[in-house]
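Presenting chain A:
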Amino acid sequence: MKWDFASVFDNTDALLAGAAGTLRLFAICLVCGLSLGLVVGLGRYARSKWLYWPATAFVEFFRNTPVLVQILWFYFALPILLPFTINPLAAAALGISLNSAAFSAEIYRGGIQSIDKGQWDGARAIGMGWGQAMRRIILPQAIKRMLPALTNRAIEIFKMSTLASAVAYVELLQQGKLIASLNFNPIEAYTAVAVIFFVFLWPLVQFTYVLERRLGRSE
Partner candidate 1 sequence: MAYQWDFTPVVANAPLLAQGLVNTLKITGVSLGCGLVLGLAFALMRLSPRPWLRLPAGFVIEVFRTTPPLVQLFWVFFALPLIAGIELTPFMAAIVTFSIQSGAFFAEVFRAGIQSIERGQWDGARAIGMNHAQAMQRIILPQAIKRMIPAFLERSIELMKTTTLVATIAYADLLFEANEISQKTFRPLETFTVVALIYFVVIFVVSLLARQLERRLAVSGENTVH
Partner candidate 2 sequence: MSLLQVRGLTKRFGKTDVLRGIDLDVQPGERIAILGASGSGKSTLLRCLNFMEMPDVGTVTLDGKVIGPSGKYRESELTQVRQRVGMVFQQFNLFPHMTAVGNVMEGLRTVRRQSKAEARTRAEKELARVGLADKAETYPAHLSGGQKQRVAIARALAMDPEMLLFDEPTSALDPELVGEVLNVIRSLADEGRTMLLVTHELGFAYHVATRIIFLADGTIHEQGTPDEVLKNPRQERTRAFLASHKQFSF
């Protein structure tokens, strides 16, 4: 058994294209997922049942179905109901963003609920409205507590981006598959992909550990 990474290095361009695809999908899902999650999370916190129930149904549905099923549904099933086709990037971005929105909604809700009731009282006592209190007083404190969970979510989004390969979106794993099938070198190709992901994610994971420890100490 001889390892030969030359055949992988010959395909650096393909891997770079894959890395670009992974990062593009990651960025889209991170922004859409976490911001939609905030909206849904506030809905879960709302008193009006017209906001509460749809938000809750959304969270339950997307937390309790596998992302890959969602991606395939958006890719194969949804276009039938629409007058246009859905490309692999859109299907993957939809599936991963909605799933991440459901999970981050729960993070936001938990973070907001963890803030002492006295903070609301204090904000209202100086004449703040609900929106002002949330924006100026509650969220800034809650964000600090939610940070480790949110970076964890970001890591999960990065890992989930590989699922886009199931609809042939050009990302790192998809390019690994391509290289492996063209050069008959699955060992080197998949090892290289695994190492690239590890190199991307390891600093993020370590950063999350640091955040968790710091939070654990300060609370």
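A word on the picks: all candidates are chains of the complex that A comes from, given by their letters.
As a working rule, a residue touches a chain if its C-beta (ideal position, glycine included) is under 8 Å from a C-beta of that chain, and two chains touch if they have at least 3 such contacts; residues count from 1.
Just so you know, these numbers come straight off a predicted model, no measurement behind them.
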- Message: By the touch definition at the top, chain A has one partner among 1 or 2 in this complex. Which number?
- Response: 1
- Query: Residues of chain A touching candidate 1 in their complex?
  - Reply: 1, 60-61, 63-70, 72-73, 76-78, 80-81, 158-163, 165-166, 173, 176-177, 180, 186-187, 189-191, 193-194, 197-198, 201-202, 205
